[in-house]
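The structure under discussion is supplied below as structure tokens; questions concerning it will follow.
For this view, one protein chain was removed and the others were kept in their places.
Which chain is which? They are A, B, C and D, in the order written, and residues in each are numbered from 1.
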Amino acid sequence: MGSYLYRLYRGFQGEILAVPGRVIALIFVTLLFLLPHIIPHPLVLKIFSLAALFAIFAASWDFLSGFTGQLNLGHALFFGVSAYSAALLNVHLGVPPWATIPIGAIAGVIAGLLVGIPALRLRGFYLALVTLAFPIILIGVIFVFPDITGGELGLFGVDRLSGSRVLDYYIILLVATASILVMWKLTDGRSKIVRTGVILHAIREDEITARASGINTVRYKLMVFSISGFFAGVAGGLYAHYIRIAGPSILELFFSFQPIIWTIFGGIVTIYGAVAGVFILYPLVELVRLHPVGEIYRIVLMVLILIVVLLFMPQGITRWVRDHIEEICPRCKLINIRTRRYCRACRAPLRAEK
Amino acid sequence: MVEAILINGLVLGGMYAVLAVGFALVFGVAKILNMAHTAFYMVGAYLILIMSIMLGFPSLPSIVLAIAIMGITGRVIYKLFLDRVKEHPVAVMIISVGVAILFQEVLLIGFGGHFRGIDPFIHGFVEIGGIRAAYQQVIAIVTSLLALVAIRLLLSKTQVGNAIRAVAEDREIANVMGIDVSRICVITMGISAVLAAVAGAVVAPVFMVHPLMWLHPLTIVLAAVVLGGLGSIKGSILGAFILGFAETAVIFLVPMGAFLRGAVGLSVMVVVLLLRPEGLFGVVFEEERL
Amino acid sequence: MAAPFLEVENLCKHFGELRAVDGASFHVGQDEMVGLIGPNGAGKTTLMRLITGILKPTSGTVRFKGEDITGQDTAKIVNKGIAPTFQVVKPFRHLPVGANVMVSCLCPRAKRRGDWVKTVELRARDALEFCGIADLALEPASVVSHGDLKRLEVARAIATEPELLLLDEPFGGLSPAETELMGKFLRRLHRGGRFGRLHSEGPAMVIVEHKLSDLMKIVDRVIVLSFGQIIVEGTPDEVVRNKEVIEAYIGKEVSSLVS
Amino acid sequence: MYLEIKDLTVLYDRAMVLNGVSLTVGKGEFVSLVGPNGAGKTTLLRAIAGLVKWEKDTLKGTRAGRITLEGSVKFDGEEVTNLPAHEIARRGLILCPERGRPFREMTVLDNLRAGAFGCKDKKVVSRNLERVYHLFPRLKEREKQISGTLSGGERFMLTIGRAMMSQPKLFMIDEPSVGLAPKVKEDLFARVKEIYEQGSTILMTEQDVSFAFDLAGRNYVISKGHLVGEGTAKDLLADESLRKTYLGL
Partner (left out) sequence: PPVVEEVPTIRIGIIGPMKFTVGEHTWWGAQMAADEINAAGGVNVGGVMHQIELFKADSNELLSVVDAVSAMERLITVDEVDFVIGGARTEAVLAKQEVMADHGVIFINVGSAHPEQCMRLAADYERYRYFFRGAAVVNSRYLGKMIFALVDMVAGEIRQELGIETPKVAIMMEKAVWTDPIVAAAQAKLPKMGMEVVGVWRPSPIAADVTAELTAIKDAGAHIIMTAYLGPVGVTASRQWGELEIPAAKVGINTDAQSKRHWVATGGKVEWEVTFNFIGPVEITPKTIPFYTRFLERFGDFPYYSAGVYDSIYLLKEAIERAGTLETYAVIDELKKTDFLGVGGRVVFTGIDSPYPHDLVWGPGYITGLGIQWRDGELVVVWPDGRAVLGDKAWEGIRFEGTVDYKLPPWMVEFWKGRQ
């Protein structure tokens, strides 16, 4: 037992404490979990609850579009379908949140498959446009059946997630942490346990070659669409119960752009970049709003930050930071902290010497 | 009914085509996903509005001036924001979305979110067999066809046109051929911004002017260009007309469902793309079919 | 001649007016190493693509081990045991070279044939070692030189544990020394046996190549394609001396090709 | 010297690809560059053509953009090290890239016309076009074909033809013979020789050492980013160790 714990500790020390990026992530998550005790203000809790929820949403976009290269400009579809399903079940049938959210997520999976199947033949911008069309078409459908969907009002009077603000926050945060960990694991190209990561990368890089390597890309693409739909659906279900309304605004074009903006800002093809993007941009804008001048210029400010950051860090903020605090060993490709001169594993020099 | 659908579809398609033609150049041909294109259209419309209504300039000079300013704006925007990241297409996309939102916010703050209008060149309408079309809409059709011809000439007959296509395909190799990639992109953006401003002068008087006016046309132009097939200008124009006809048909055939016109237009696009994944006139390599 | 292994019958592929492959019929035996040569644009690559399902034929059939596989999905065909390489290299550019090969090791066929969970990295490594690029395993493919990418193509193909390898210009861009080495390796692979942890049952091969001198050393039989049609079939010696072939393809120099 | 390279060093991130390479090409000379795979031949040509700098500029802000480029390249007496790639090309220093990279979605003819981008004189363009078609009649046949659908060999032909359209003063050809049928290859070398004899200067990398040595007046041998040998074919072949280690002959 003791030795096991010791090994665990050594693993922790070697794999997490030695890599600055992971240390930052660890500190960040810890802080999030302590947040209600540090700043118990309801507005702050609200902002961070929403941020956590959007983090799932953004990460699920990165999972689909970043990792597999299936550029999805209509990601709001999965979110919206799930939010509507959860709200429908809850409002019309009184199903409680713990059931509606998973069912909503399943609805997200179905939406994912419905988009994924036609998308199999399409690529690049063609795919992007078809996906962009779906939520807009769905808005049309929603307006056709106002009795069921509530038309422009949406479905309101949805049950609250739990009774208390803090509990709401923890539920969302826990679900978000778990979802993001799962997505991160699924996409980890170096993982020795789950091999999907490397295959997803391969499909993004060159689908034809992937097929010539014997990979059934159809299956994987559908899988990715449904997993992404699932997690976007989780976010959508949480949203319906948190904001307590599911309306057409969550299917609008801009709502689809949001996860893309966050992800690109944070760093595409990373999952954690999407999360960081949300947690930087969203609270920032909300906090700037507290000032009357900030309220007017908040979006201008956000956009300027976005543009400036992308101009200098075209791959997003986390990847830039990572490149500046971490060094990859030229020989064994292990991640080292920038300050080291020799690789922590293979002792190869980390800096070129002439 | 049929002639009404035909004429109205033509009229609507003409307006969509004017909006789409500049985008077809910058996105379809040059493959720069400039999401701010319709925001340029919006800014062009606002410039005309400011000059002709607020400052009281006569309309033709204000239009010419607006087009000139937009031509420069397009180039400046490219130089400032997009040139640096041209190797990262998603960054280009997001930055251009950012630029569009920036325009939107600046206009919102500066002018408020009010609906405004600019005057058409000629007031009034023509009547063909009892069906009325505003002069401005006829002008739109003519403009779109003129622009189509001009761009096709540019692309097929001039070195710059050839270079635009080359740059879109392979920037690195274009360099080696002595093509200044940045300059070609700047030129492309300039031309497309000019065309966006032309759309501002031609289309905005029929629609209306307000700071969110870029969003709806954005889906239209994206759909038109992709429907026609990337790389093909005539495809984009055709795509615009197809959308126009589809939408008009909805209004005449199911008036109760007129609100579905956008959804139906996009559905038509989806169906076409499922049948022809490369769009109507897009290039496809058979061995890369999925 | 052994039992029918790969049979191509009257295969045609037309691109509009152009008949890229025009009624080609041939077969490859289970233990054969066949060279496929012909002038540029003769239809060699197209023929290979038709076999692997990357292109769908206009008409004709492809049979593999007696089963009709015409126009099936590429992934399916690969999992039946036919592995293609590309003439114009198409690696997963941002993945490490090792991962490029690992993807092949993860295909159902390769998984079925090995205790994959534990050894997939090792087996990818073996394939790389076999092709002589193991030291590049951790480098992303985008930084690897052209010649090495050609070798990576071969490594990726053999990692699917094929019974039939279709190699499209495997020597393209290799230096003379490496070409020779690669030729020897292919020969060895064909003979079968154990290479580290990699077990080869000796796949049949079809090799498209313009480096005739190197090709002729390793193949048993040569098929010559011209304008989509097979004009000559025979041993290397016969082919090289064939008038038609010389005229259409080789040009003047002959003697240097045959040892 | 027409082209003069001094201490050219290229580091990708921390990987040394070229290590202080110095070489010269005289006006009207035919120089070849040989060496094993991954030696740095392509990188050297790309660095001369300004593509390494271009890569560095466009990838700024990313890990892949951490490129160190040192040393100097002088062409026709002028320093071109810090010029953008298209400027260099305009001065007549033309690179014909390896692996045949046509502009895939353009027709063969448009590809060739793109090659003549800098050339304003229509007559010259059509004369050059004639020359290319004469060299590769196959291209004329396929004038209207989308170049992405060409066969591998046809693509190489097109790439070479396209580079020839830009009237190179100094023509850098990266592995011209890959993927060409023996007969075409023979032809090609005859043509390259013709171009050379008409007054172009040529710097060529080639795997087929015997061909290269046949053609070139002077040769450089490069390995792992270092120049390891220089001289006429005879000199090099005489050096036993060089022959064994680097040339594989």
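Brief remarks on what is shown
In this text, a residue touches a chain if its C-beta (ideal position, glycine included) is under 8 Å from a C-beta of that chain, and two chains touch if they have at least 3 such contacts.
Since the model is a prediction, treat every value here as computed from it, not as a measurement.
Although it is not drawn, the missing chain touches A, B when the whole complex is taken into account.
Here one chain is not drawn; of B:Ile63, B:Val92 or B:Ala133, the residue touching it is B:Ala133. Touch with the chain that is not drawn comes from one residue among B:Ala36, B:Val85, B:Met213 or B:Leu266, which is B:Met213. Only one of B:Pro120, B:Gly161, B:Gly190 or B:Gly231 touches the chain withheld from this view, namely B:Pro120.
Across B:Gly161, B:Gly262 or B:Pro277, the single residue that touches the chain missing here is B:Gly262. Against the chain not shown here, subunit B presents residues 1, 4, 7-9, 11-12, 15, 53, 108-109, 112-117, 119-120, 123-125, 130-134, 136-137, 206-213, 216-217, 247-248, 251-252, 255-259, 261-262.
For subunit A, the residues in touch with the chain missing from this view are 41-43, 46-47, 50, 143, 146, 150-154, 156-157, 243-245, 247-250, 254-255, 286, 289-290, 292, 295-296.
The working rule: only the chains that are shown with their structure count from here on.
Put simply, the C-alpha centre of subunit B and that of subunit D have 41 angstrom between them. Our note on geometry: subunit B versus subunit C, Cα centroid distance of 47 Å, whole angstroms. Inter-chain spacing, taken between the CA centroids of subunit C and subunit D, is 29 Å.
For subunit C, residues touching at least two other chains, in rising order: 15, 54. The set of subunit B residues touching two or more other chains comprises 84, 87, 286-287.
Contact residues of subunit B toward subunit A in the complex are 33, 81, 84-85, 87-88, 90-91, 93-95, 97-99, 101-102, 105-106, 109, 215, 218-219, 222-223, 226, 230, 257, 259-260, 262-264, 266-267, 269-270, 273-274, 277-279, 282, 287-290.
For subunit D in complex with subunit B, the touching residues are 49-51, 54-55, 58-60, 84-87, 89-90, 94-95, 97, 101, 103-106, 110, 113-118, 146, 148-149, 162-163, 166. Contact residues of subunit A toward subunit D in the complex are 312-315, 319-320, 323, 330, 350-352.
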